[in-house]
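After the structure tokens below, expect a handful of questions from me.
Of the protein chains in this complex, one is absent; all others appear in place.
Moving on, here comes chain A:
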Amino acid sequence: MENILEIKDVTKRYPGVVALNHVSFEVAKGEVHALVGENGAGKSTMIKTITGAITPDEGKVIYEGKEYTELNPILSSQIGIEAIYQEFNLAPELTVQENIYMGTKVNQSIFIDRKELAERTKKILKELNTNIDPNVRIKDLTVAYMQLVEIAKALAKNVKLLIMDEPTAPLTDNEVEILFKLVRNLKKRGVSIIYISHRMDEIFELADRITVMRDGEVIKTVNKEDTNKNQLIYDMVGRKLTETYPERHPKLGKTLLEVKNLCGSSNEETTFSVREGEIVGLAGLVGAGRTEIARLIIGADKKYSGTVCVDGKEVTIHSPKDAIQHGIAYVSEDRKNQGVLLKMSIRWNITLPILRELSKMTFINFKEENKCVDKYKDALRIKTPSINQLVGNLSGGNQQKVAVAKWLASESKILILDEPTRGIDVGAKQEIYELINRLTDEGLAIIMISSEMEEIMGMSDRMLVMAEGRIVGELDREEFSQNQIMKYASNITD
């Protein structure tokens, strides 16, 4: 088959690091080519080379038979290369249609032909099989819909080679299905797709070929039929790993958290409880109100009514500060913006919630602080040369460990984990799972929100399925089935 893109012997060095080491890679016309590897394997640098965001030190980029030496983002867009990153590139104050056609001329006049714009937007959105209102502002959309808009934007530019970086990370299973349909649809139209993902299931469902990267090198490129999940994981990490979840032997204690008739702007009255040593999974589609109920519990958003009881006693929570005092901690789904302080050191991050307790007469006891940080750094196996390293320089998995560490340091009894493994690599995921398991052994009550079906089924002792702001179903571990959860989540009652 003819290649749309060939990368030959490309090397990119940064001070102290070889990000790409004599890498060769090719994408055929109309294929879905998966690119896998742990964080730091060189995937992002490869993508940036293709989009022209960086210029390689050595090697060639050949696109549609033509060699490009000075590729830049504008040129690459003109020749039909588009990338959708994990961080979106949308103007939050503008509407869906304005974003889709941002940078693209709809007509010849200098004025915007709104009618034409609306028509075209509708057509594209229809292809995407979605019912977003083209006049809604981006900031009012959920993450999943923002991503659909990103894809629509690429389509509007007549994309020939589409790069998708972890596209399903923010999506629920239902939305993932839509995305898959879309990817197959694009493929049929001859669009080539480079698909980066940590999720093995998706890769085997979508990809034609798979390229594995590790430490800045391409380990191999294989046809999907010629490999399997375990082999791929082995290639990625360079060691054997089973993608299984740690076995759960929950020892349930007394009820630690009781939420009674809690109700807020996106939640109807919600009631549930969690016991010591228990992991309760909150399943559901994006927008089902899972994150929202978590934010109500910790007082980050205003509740309308309802009560929260900790250890059998009703508590008043008006702000996250109150929640922390009652031992409730929330690890946000948005790690970079809400979970950790990227510009601050590991030390500062971990002790932030308990700094006041570590201080005498407002003066910080640095000895105690270091002791505390070292303890949790070791307990969570945070990989870093120093506790004074900036969290922004850590890998996603280690950042997540820092986000969890600060709540363990504050001796929280109830931990709400919102998408705890989003965007982190396979090895780190395993560690997080084992960590969660250990925590329940120590008697913590855990609420786990996850959009990864396999994960939430593998980890939870009990599952609550939410839809449209309320709990629509409750399942015990024996009753877990993908089918049943999906039925509840999409609000199908039979």
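Rule of thumb we're sticking to: contacts are C-beta pairs under 8 Å (C-beta built on N, C-alpha and C of every residue); 3 or more make two chains touch, one makes a residue touch a chain; residues count from 1.
Criterion: contacts and distances are computed from a predicted model.
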Chain left out of the displayed complex - its UniProt protein name, from "Ribose transport system permease protein rbsC", "YbdD/YjiX family protein", "Carbon starvation CstA family protein" or "Metalloregulator ArsR/SmtB family transcription factor": "Ribose transport system permease protein rbsC"
Sole residue of A:Y145, A:Y330 or A:F480 that reaches the chain not shown, by the stated touch rule: A:Y330
Of A:K181, A:K229, A:K321 or A:R381, the one touching the omitted chain in the full complex: A:K321
Contacting the left-out chain in the complete assembly, out of A:A53, A:I79, A:I219 or A:V315: A:A53
Residues belonging to chain A that touch the chain removed from view: 12, 14-15, 17, 19-20, 40, 42, 44-45, 48, 53-54, 216, 298, 300, 319-321, 323-325, 330, 332, 337-344, 348, 352-353, 355-356, 358-359, 362-364, 392-393, 406, 410
